[in-house]
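Quick one: the structure is below, and I'll ask about it shortly.
Only one protein chain is missing; all other protein chains are in place.
Order of writing sets the labels: A, B and C. Residues in every chain begin at 1.
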Amino acid sequence: MSNTTARIAVAYHSGQGHTARQAEAVAAGAAAVPGAVADLVPLDELTDEVWQRLAAADAIIFGAPTYMGSPSAVFKAFVEASVKVWAADLGWRDKIAAGFTNSKSMSGDKLNSLVDLVVFAAQHGMIWVGLDIYPGWAESTASIEDLNRLGSYIGAMAQSDADLSAEKAPPETDLRTAAALGARVATVTLRHQRGSLAA
Amino acid sequence: MSNTTARIAVAYHSGQGHTARQAEAVAAGAAAVPGAVADLVPLDELTDEVWQRLAAADAIIFGAPTYMGSPSAVFKAFVEASVKVWAADLGWRDKIAAGFTNSKSMSGDKLNSLVDLVVFAAQHGMIWVGLDIYPGWAESTASIEDLNRLGSYIGAMAQSDADLSAEKAPPETDLRTAAALGARVATVTLRHQRGSLAA
Amino acid sequence: MSNTTARIAVAYHSGQGHTARQAEAVAAGAAAVPGAVADLVPLDELTDEVWQRLAAADAIIFGAPTYMGSPSAVFKAFVEASVKVWAADLGWRDKIAAGFTNSKSMSGDKLNSLVDLVVFAAQHGMIWVGLDIYPGWAESTASIEDLNRLGSYIGAMAQSDADLSAEKAPPETDLRTAAALGARVATVTLRHQRGSLAA
Partner (left out) sequence: MSNTTARIAVAYHSGQGHTARQAEAVAAGAAAVPGAVADLVPLDELTDEVWQRLAAADAIIFGAPTYMGSPSAVFKAFVEASVKVWAADLGWRDKIAAGFTNSKSMSGDKLNSLVDLVVFAAQHGMIWVGLDIYPGWAESTASIEDLNRLGSYIGAMAQSDADLSAEKAPPETDLRTAAALGARVATVTLRHQRGSLAA
């Protein structure tokens, strides 16, 4: 079973590039796990190819910026269009799912966006994987450089200062957390796949 | 102060007409309160006039169908575009807000849509009013005709059988609950306005 | 690998017996899957034995009644006490998790309870499994006897008329849905375990 491959799609929308950088970090984290390959799938145009790449994935990690407290409208258009996959006997059933989001403030209602993603994935019969990292930056001696510096668990959060372009934000610390999510999803997906083969 | 008028806007999107009927019931319930007028504002096209009518309102009741667990993409595009109101010193600050949603099943993750609406309105500094009606249809002797038959509190829910057109669904029982939300919002808005004048 | 065993704990609180019946149905559904065993763990007293049984489980399905919109205080005391497992290097990391809840009305803010359970399990680094069943009772020709008659996905919901004792409520239809959740969790857990062994 050593040649099992886990295909991890990162299905994301980014308005100004910050969430795209988070998506790239998630994908890099996934691809670094032996046996996993990552596929970055922007959702700006919902071509047939987009749906084919998602159909071929063993895991889909969803990402969107948080705008006014929930995922972006472009992402929501994707969510809505996915009803055709849902209607075809739950086409994404048992795929692994996870999520990430970026906004300009520390909490910034990002948790609401992640809950939206969980609810969406559950309608598809997917299996949800979050982070398994203690909260960072949560003691007087702790550092902003800690993994999971914002204290999120159902998915990965990033914070980008409103006046910084995507070259400068989100900070490296949040990209490392994003990569850790990608790696974790790849690891769990491989386990899940090997189990399917063994059955 | 007897000539205070409460202007209640019902800002909604409807995909196939079911949520539109719910919106009409909300508006009729509001308009039936002495001193209140209702303004039905479809959000399909975000013209300048739409923003002017919402700016002129004392209360905005938001409504959208629940698609794959959250408000529709058309509604979300409105949410996103409202950032310009938000950026202008919280242009909707202290307006009264409320919400409603329709989907095909009884629970159907509609609560998640209503929480999205609460979070959105809170970002705008609005004041949230829900229902004040005990859950109906919740005893062995109770009836599907009860007000609030689905047991919702932060906003009004309606359920429309998937195979019925908007002429036949949602049922009257859910439209009465929608009207009760409209009436409650109008009453609270009038109180709020009289208080502002008295100050 | 045919002798892999999946141990499914059902960790629940029940105030008046209705949620206990739902818990029993979840456990029966899990135990009916070849290779799985179920362990019903009431949380009324948090003895050492409770923690040992949960530590020994491969999956934990959490259940509580929804009281005033969220899981019961007894359940929440368990959530809080689990911080000692959390503090010991995430003792439940990678276990499979799922959830269910009962209340007297159809929607009844039960989704909020299930989201609480998802958030809680994510803090523990667990992997969340929901239902993979289309919404029932959602067409004019559909029946209250349909699986997933309330339309829930992140976990299983049951509705018990407020005037009926636990002998008579929740109805069989909701117990079948509960059993389906147990079966699904057992199946996914077995796959996950076989994958761990294969690695």
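A few points about this structure:
Quick note on the criterion: a residue touches a chain if its C-beta (ideal position, glycine included) is under 8 Å from a C-beta of that chain, and two chains touch if they have at least 3 such contacts.
Predicted model, so just to flag it, every value in this text is computed and none were measured.
Per the touch definition above, the residue from C:Ala9, C:Ala59 or C:Val79 contacting the chain not shown is C:Val79. Summarising the interface, subunit C meets the missing chain with residues 67-73, 76-77, 79-80, 82-83, 86, 109, 112, 115-116, 119-120, 122-123.
Panel shows subunit B; residues 1, 90, 93-94, 115, 118-119, 122-123, 125, 127-132, 134, 153-154, 188, 190-199 of it touch the chain omitted from the view. One chain of the complex is left out; on subunit A, the residues touching it are 69, 103-112, 115, 135-142, 149-153, 157, 159, 161-164, 168.
One rule holds for everything that comes next: only the chains that are shown with their structure count from here on.
Where the sister copies subunit B and subunit C meet, the same residue numbers recur on both sides for over half of the interface positions.
Rotation angle relating subunit A to subunit B: 180°, from a CA superposition, given to the nearest 5.
Between subunit B and subunit C the centroid-to-centroid distance comes to 33 Å (mean Cα coordinates, whole Å).
In subunit A, the residues that reach two or more other chains under the touch definition are 115, 119, 122-123.
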